[in-house]
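Only a single protein chain was left out; the remaining protein chains are all shown in position.
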Amino acid sequence: MSQLPILILVLPMLLAPVLLILRNVGIMHSLVTIVLFINFFLTIILFQHVSSVENILYEVGNWPAPFGIRLNADILSVFFLIIINFMSLLCIASGKNLIEEQVNKSTSNLFYVAWLLCTTGFSGIILTDDIFNLFVFLEISSLSSYFLVSQGNYKGSTVAALQYLFIGSIAAVFILLSIGIIYMQTGTLNMQDISMKISLVDYNNSVMLALGLFLIGIGIKSAMFPLHGWIIKTYAYSPSVVTTFFSGTSTKIGIYILIRIFFDVFNNITPLQNYHLSELIIYLSLFGILVSTAYAIKQQEIKKMLALSSIAQLGYILLVAMLLIPEGITASLVHVINHSVIKTGLFLAIAIIFLNNQNIKLDDLCGLGKKYPLVMGNFIILSLGLIGIPLTAGFISKWYIVLAMLKSEYWYFTIVVLITSFMTFFYIWKMIENIYFKSTDNNESVAIKNYQIACITILTTLTIYFGIDTSLTADVAESIAYDVYYGAL
Amino acid sequence: MNIILSHLAFLFFSILILYLVRKENFSGAAHGLISFISVIFVFFITFSFHEVSNNKIVLFEFIENAPISFYIDSLGLVFLIISNLLWFCVAIYATRYLDINKYDKKGDFYIFFLISMFATNAIVYSSNLITTFIFYELLTVATYPLVTFKKDEESVNSGKKYLYYLLGTSIVFLLPAIVITYIQNGSVEYTQGGIFSSSNQIITFIALILFTLGVAKSALMPFHKWLPTAMVAPTPVSALLHAVAVVKSGVYIIIKIILFIFGIEVIKDNGAVFIILLASFTTIIASIIALKQDSIKLRLAYSTIGQLAYIVLATAILAPFSILAAVLHLAFHALGKIMLFLSAGIIATRVNVKYVSEMNGISTSLPYTSLLLSLGAIIMVGLPPTIGFISKWFLIQGIIDADMYILVAVIVLSTILNAAYYFPMIYKPFFGPSNNTFTYKEDMFLVLPVALIGLISVVLFFTAETFIIFIEQQILL
Partner (left out) sequence: MTYLLNFILFLIGLLIILREPNYIKKIIGLNIFQVSVFIFYILVSKINNGTPPILDVGDYVYSNPLPHVLILTAIVVSIATTSLALALVMMIKKKHNTVNEDEVKLD
């Protein structure tokens, strides 16, 4: 049981070199699915253990912390870990013919290798207790994601990947610099150690510089306005499975790092308040939500529309997290998991239907309600979830967000949040109208496999389930919030 | 198992049944049967009311201290009886109506109709704001496919506007109102005497405004536009949903909020004036707009807006008699309005008349329909000896008790306007000059449900005494 954290990290990494020698896509796909399934299963066991018994600390190589690298599985980590591994499994499981169709045959084994490394990277970021190790895993996941993005069959895929590379590397360097300054001030790299020593250093200018640099790095990674531009091209030009995977995970990792560093490691929120960092993020997020929702309404291309929608939702998550009250962190975490489920489902529905993945415009959605009733039925429930109709997960997030905002000192911004959330309806409904009320002369339809329908139905069922029984989302989020916040005071 | 839960469970599982038979010819009959069984459930609840009333059944602890829970009280019982009984009548009417007008995909129609009525019943049974909100939104979503049933461009655009108004107001106004109530008072349950305390007047006032604007289903101005827009739907939809189920849910929720969330004491000093002003304004302006409408359905829609404003006005006056009037008018207006809409549907279908100016002389082809139309119109205007008069009488009593004499002028003015725009509908079919020769075109299947409702209204006038005493005992405690 104490070995679980390292096992979860290592398992995909072990499979990766094996895949380099294989040629048959079918075997590769099955192996990857099996390993990711085992991984997911292990994460569930870890979650059970951590939530009911105690946190698990694992020292790599038996070197004691703070000299060695330690893995820390606490409730915040396993919360995100489950989301990442579940989405990774789901996207690969439903993506077999998508990968065959879109990824270059000669490099498809590299594709799977990169996928596994990306999952490992994400899991590593979440599990590690060492701040430099965070950077290393961040780079592992980033490099593999650059590769994954470049595998799309769009004309612009490599360019989008290169642009993503530059921006991602800038973010990583900011984070690296910040880590250097923190090390300089505290003399240790272990997160729990830093949190003890940072208060002794008393938040001088260097530490504030480190915080600021970290914020920029994380802001780029979690698509905070105005550093969000890279997401649109990245989501639009990568292979469909990759977009589906990233929509639910890569930006959420940024949120994890934010909560971990700002609330857990720098466990004192007064610098955030005194230097008005939280206020800055709140204003930027509000503006970002408005702008991206407005752009989404004008957007004709589906993937870009959904990408802009993601930016808006991430704006909500950042906004409530920076309210600096425990209800805010609860709302933020609840929306993380609910939005992952909903957005992954929406992207998956689009991916399944548009196999060849070229520029998908709004008009291409006409008549889909008749051609693919099951997939579109799921799509409509997920869309209702995004708008926030009760009995879906989206409503729960909305409730908690409004609750957090009204309880904070920025309650007058609730009206902006509500109006933008209503604006979501505008662009979603454009899609729904085309799907159900317009018809098309194009009679070709793609054969949807049963397992794909099963995958998307799983996501829809989760949306409704999390809309009714909130113990897994809201209760866990609340306990994390109280741990993190009162630890931070 | 508890009868309320069994009723809701029955309706919920019937959705599956209707889904399975949606391609069959007997889907209409199945729908009618389901509505009939629903009425039987309501009968049982009525007769066992003393055992069942006011026991809350918690289904699910949804959010901390805001569970999904149900109960039934006397106000709810009134609405329950009316909506289910009328649902049954409209189900019979709809079967025939859809056949005559050759709509396809009838099975889908019945499914969404059933879901809407399920949501309405669940709203009636809700014992707190969060349950209400859930089923309120479900009702909006479920009625959308019915509004856009014809699937032509006008319907789709109207449907979009319909959703803008209803979802927009509920997300932007109603949701924060509920959250404010939750934060302020720790719970959102409907409780006798209200859960708001008299402290913190500003927050109470803001919450009140948000609630009033947020429950757009009560069709108060300025968010009333969805109702005329929804008239593109087929007549059974306009009749049952937009004269009974949806709009009455709106006013029912407002009554419950005024009485059981804020409480009479709190509202008396804080906010009653706002609602009274808004409602008076709505009723007069709506009546004026109704005068200008030539389309029968639009005239009826604006009439509904005005009548609903009466109900809200009556509740906000906070006198015992006016609250009684509100509850009575909830029921009586439903009866009258449904007769009007269903008759209008018959007229549109059988002689293809959709405008008031074309109504001359149709009583020769549709004598019974014209008679029932007139009966409905007289109820709406509130002339004796109809039930409409009873609710107006109590309303004026309540106004006098509360010393708000200026409102008598409002009532008189709007009644005159009502009479003005209803009069052509009574006069023209019988006495209007026409050159066309119409043949007898009554369809018994369509007329009988309307006649049944007419019969109930007439009987109700004479048995109103028991009804009133029952309500007086329960509500005014």
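Labels A and B are assigned to the chains in the order they are written; within every chain, residues are numbered from 1.
Everything that follows uses one rule, which is that a residue touches a chain if its C-beta (ideal position, glycine included) is under 8 Å from a C-beta of that chain, and two chains touch if they have at least 3 such contacts.
As the structure is a prediction and not an experimental result, all values here were calculated from the model.
K.L.:
Counting the whole assembly, list the visible chains that the omitted chain makes contact with.
P.N.:
Answer for the hidden chain's contacts among shown chains: A.
K.L.:
Tell me which residue among A:10, A:57 or A:177 touches the hidden chain in the full complex.
P.N.:
With A:10, A:57 or A:177 as choices, the missing chain is touched by A:177.
K.L.:
Based on the whole complex, identify which of A:29, A:70 or A:233 touches the chain you can't see.
P.N.:
For the chain that is not drawn, the touching residue is A:233.
K.L.:
Pick out which of A:58, A:80, A:147 or A:485 touches the chain that's been left out of the picture.
P.N.:
Once the missing chain is taken into account, the touching residue is A:147.
K.L.:
By the contact definition given up top, give the residues of chain A that touch the hidden chain.
P.N.:
Here the touching residues of chain A are 132, 135-136, 139, 143, 146-147, 150, 154-156, 158-162, 165-166, 169-170, 172-173, 176-177, 180, 183-184, 189, 233, 237, 359.
One rule holds for everything that comes next: only the chains that are shown with their structure count from here on.
K.L.:
Quick one: report the Å distance separating chain A from chain B, using the average Cα coordinate of each chain.
P.N.:
45
K.L.:
Please output the residues of chain A touching chain B within their complex, sorted ascending.
P.N.:
Touching chain B from chain A are residues 384, 387-391, 395-396, 398-399, 402-403, 406-407, 414-415, 418-419, 421-422, 425, 429, 433, 437, 468-470, 474.
K.L.:
Could you list, by residue number, the parts of chain B that touch chain A in their complex?
P.N.:
Within the complex, chain B contacts chain A at residues 60, 62-63, 133-134, 137-138, 141, 148, 151, 156, 160, 163-164, 167-168, 171-172, 175-176, 179-180, 182-183.
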